[in-house]
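Working notes, beginning with the structure itself.
Let's turn to subunit A:
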Amino acid sequence: DTLRFWTTEEQPERLAKQEELAAAFKEKTGIEVNVIPVSESDLGTRATAAFAAGDLPDVIYHTLQYALPWAEAGILDTEAATEVFENLGASTFAPGAAAMAAVDGGVASVPVDGWTQMVIYRKDLFEENGLAAPDSYENILAAVEKLHNPPEMFAFVSATKIDENFMSQVLEHVLLANGVSPVDANGFKPLDEKKTIEALDFYKAISKASPPGDLYWKQSRELYFAGKAAMIIWSPFILDELAGLRDSAPPTITDDPTSSELASKTGVVTTLSGPSNADGAAWADIRYFGITNDADTEAAMQFVEFSMDEGYLSTLSIAPEGKFPIRRGNKDNATAFVDGWAELPVGVDRKAALTDLYDADTIKTIVSGLDTASRWGVKEGQLSLASKMINSQVINRLVREYIDDERDAAATVTKLNEELAKIQ
Partner candidate 1 sequence: MGAIQLNKVEKWFGTLQVIKGIDLQVEDGEFVIFVGPSGCGKSTLLRLISGLEETSRGTIDIDGKDVTALPPSGRGLSMVFQSYALYPHMSVRDNVGFGLKTAGVPKEEIARKVNAAADVLKLDEYMDRRPKALSGGQRQRVAIGRAIVREPGAFLFDEPLSNLDAALRVEMRLEIARLHKSLGTTMIYVTHDQVEAMTLADKIVVLQAGRIEQAGSPRELYERPDNLFVAQFIGSPKMNVLPCSIEGDRFSLQGHGGGRYPHAGVARKPVRLGVRPEHISVTGPDEGHHCTGTVEVTEYLGSDTFLYVALDGLETVLVRISGSETVEEGSRIGLKFDETRMHFFDADDQAIR
Partner candidate 2 sequence: MSAQTRQPVSEGPPKGIGPMQRREMWLAYLMLAPTFIIILVIVAGPLLANFWISVKPVQLGDLRPPAVLVNERLRGDPEAAGDSATLEYRLRNSSRDEEIRDVVLKDEVPAGFTVTGLPQGCELTGSALSCTIGTVEPGWRDRLGLEGTVSDVFLAANRPERASEPVVTGDANNVLTNFEFTFENFSRIFSADEFWSVLRVTFYYTIFGTGGALVLGLFAAQLLHTAFPGRGFLRGLFLFPYVSPVIAVAFTWVVLFDPFSGTLNALLTKMGVVSDPINFFGQRAIEFSVFGIPFEFPLALTTVIAFEAWRYFPLSFLFILARMQSINTDMYEAAEMDGATPLQQFWYLSLPQLMGILSVLFLLRFIWTFNKFDDIFLLTGGNAGTRTLTVDVYEQGFALSNLGAGAAVAVVVFVVLVTFATLFIRFSPKEEGL
């Protein structure tokens, strides 16, 4: 009677924490949990393949983009998830996150944690050059103009590796910022040509201000850490590393890999706006526990409940800087988990609380992003379709081709609409 638990948190130190959690769970229930790391980029294919083969694990820790498609494909047992959700108390969860995974009469999976995407920039350089914080297309382009000076300094490190989720995330963020969405309440909605072209041009501009090639989170971080990039888009997981708390990803701007100097020079923006959407938008990712249809349902439910309750703080402690609590508290204390989380130390090789590393403003920006953040299709109730569009990587591919000058902007929009229309 062993539960199989797929997790995308596969670095050894994070795996170790999850295994501790599993051990604790076994202690309590006698049910063994086999923690299986799966690369995030493989998760989609592997899950589909496993479903086809009738060999699904019991529980999957997955991102928002899979929640609804998987529920629809029959991979997820939404009833079980809903039951867990209700057992834990729907009201203890942050409402937005649960809504994103809502299905008929419940949730597709149980929301666990979330984070918002950030524009990380060199506050020192911006101040030096009298630049405004990069919270809009305009400001960013202005900064590009000023700061781009390759190869010593790239103004931006954009995302251009089309098979990386990272590119989808960044693109969606940029498009959202200008109010572009491929869905409305009735399903597919052709992209607005003007807004899309603005966003495409912007994206092309920042990509041209980036180093050549297939870029994704790896290069963004390396270059920023080396002091060779002025702006990047990244998740909050970078916060501890930026402060020199993790040896395997050290800031290399100075000779001292443990220095938090770079952190102090860094500013953060979560909400980005475009010319046609003055309000701007933030982009959030939520992670869920999904219980599969091949699962030993009861045991799986127990495990999820345990992880979301007694084990919740351990779950969050895997990487507190990028795992903001979605469950605020338990029946006894409505803010138990939020409070507990705030005290969790971040970092791997060295530990420190976030509050020690960043000023209060920054932290506030980071955390509050989660409340306003959105995704395509959430408001419209078409998250599932939007996720499929994203998962198909069509947008990535065509945008990349646009960046590579294979097609002009208008043609790209047309082509995008064509291809997206095919996706049901």
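By our rule, a residue touches a chain if its C-beta (ideal position, glycine included) is under 8 Å from a C-beta of that chain, and two chains touch if they have at least 3 such contacts; residues count from 1.
For anyone wondering why these and not others, all candidates are chains of the complex that A comes from, given by their letters.
As the structure is a prediction and not an experimental result, all values here were calculated from the model.
**Student:** For subunit A in this complex, identify the touching candidate from 1 or 2.
**Tutor:** For subunit A, the touching partner among the candidates is 2.
**Student:** So in the complex, the part of subunit A that touches candidate 2 is made up of which residues?
**Tutor:** Per the stated touch rule, the residues are 44-45, 48-49, 51-54, 72-74, 77, 79-80, 150-151, 160-163, 211-215, 219, 222-223, 293, 297-298, 392, 404.
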